[in-house]
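Note that one protein chain of the assembly has been removed; the remaining protein chains are unaltered in position.
Note that the chains are named A, B and C in the order they appear, and that numbering of residues resets to 1 at the start of each chain.
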Amino acid sequence: MEIRVLFFGVLAEVTHTMFKHYRDIASYSDLMFRIRDEFPEIIHYNYRIAVNSEMVNEDPELKNFDEVVFMPPFAGG
Amino acid sequence: MEIRVLFFGVLAEVTHTMFKHYRDIASYSDLMFRIRDEFPEIIHYNYRIAVNSEMVNEDPELKNFDEVVFMPPFAGG
Amino acid sequence: MKIEENILNEGPVTQETISYWLSIMGKNKNLGGHSIFIGQVRDDVKGLKKVIAIEYSAYPEMAKKEAGNIKQEILKEFPDVKDLHILHSTGRVMAGEVSLMVLVSAGHRHQAIDACAKTVELIKGKLPVWKKEIFEDNSHEWVHENPA
Partner (left out) sequence: MKIEENILNEGPVTQETISYWLSIMGKNKNLGGHSIFIGQVRDDVKGLKKVIAIEYSAYPEMAKKEAGNIKQEILKEFPDVKDLHILHSTGRVMAGEVSLMVLVSAGHRHQAIDACAKTVELIKGKLPVWKKEIFEDNSHEWVHENPA
């Protein structure tokens, strides 16, 4: 499936991108594997994952064209 | 001594005045006696007394030209 | 910051007055938060009669002094507070109009927020101000309590 990935905050800086498009993704763990492979630095950062602007924990079921979002701890205000 | 007396809030309404001037006052209790004599209705109301914009309890020592103020419970805001 | 100042405002506190105070409070670049409380006259119904206005009276000399005491108490409890302004109406304020403005500026948000809330309570408890509700039929009733 095709998955759109967004990086916010410091992670956009670390990955030098805010947006990536991945094709032929088999599952969430497949996606995570490919992202960590491409951006090994991100393991040094805290982040949470949202799918289609909904926070997820564990190992969510992904659908074609889902948006997977990497979010460092919020710092609004 | 001469004492200036102010009535605020509902007490100005009850006494039909905001301001009274008393002459030949011997003491605080003499003043209170004359006020209660003139305005017997005020005993039905709660109030505190200030002298020269300073709250007093008991039986304050008055000086000539002091200002004695009758204040119902505050209701600001 | 001036400690004793006249906080009484003849008639309602207007939008222009509030905007003016907002515009001058932000000048200081080491402030992080401003907390503002605006009290407005409600068109409550008492029995069968609707409140159309509140008429405030105050003891000005003591109000000035008590406002100074309130400021000093706040600055002692909230040392991060850099600025505190109070405006309280006297005279008639119609329903929907503003009768009280409290504006607190501090380095950080918690003290701004807590100091503003406390200032409002101190004003209710310590400021020598009285009010009567004016009804549609022009009758009135003195407010003896301080409902929340």
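Note that in this section a residue touches a chain if its C-beta (ideal position, glycine included) is under 8 Å from a C-beta of that chain, and two chains touch if they have at least 3 such contacts.
All values reported here derive from a predicted model rather than from experimental measurement.
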| item | value |
| --- | --- |
| Displayed chains contacted by the hidden chain, counting the whole assembly | A, C |
| Absent-chain contact - pick from C:G32, C:G91 or C:G125 | C:G32 |
| Missing-chain contacts mapped onto chain C | 15, 18-19, 22-23, 26-40, 42-44, 95-98, 107-110, 112-113, 116-117, 120, 147-148 |
| Hidden partner chain, residues of chain A it touches | 6, 8-10, 12-13, 46, 50, 53, 69, 71-77 |
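As a convention for this text, only the chains that are shown with their structure count from here on.
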| item | value |
| --- | --- |
| Furthest chain, CA centroid comparison against chain C | A |
| Whole-Å separation of chain centres (CA-atom averages), chain B against chain C | 27 |
| Numbers and ranges of chain C residues touching at least 2 other chains | none |
| For chain A, residues that touch 2 or more chains besides their own | none |
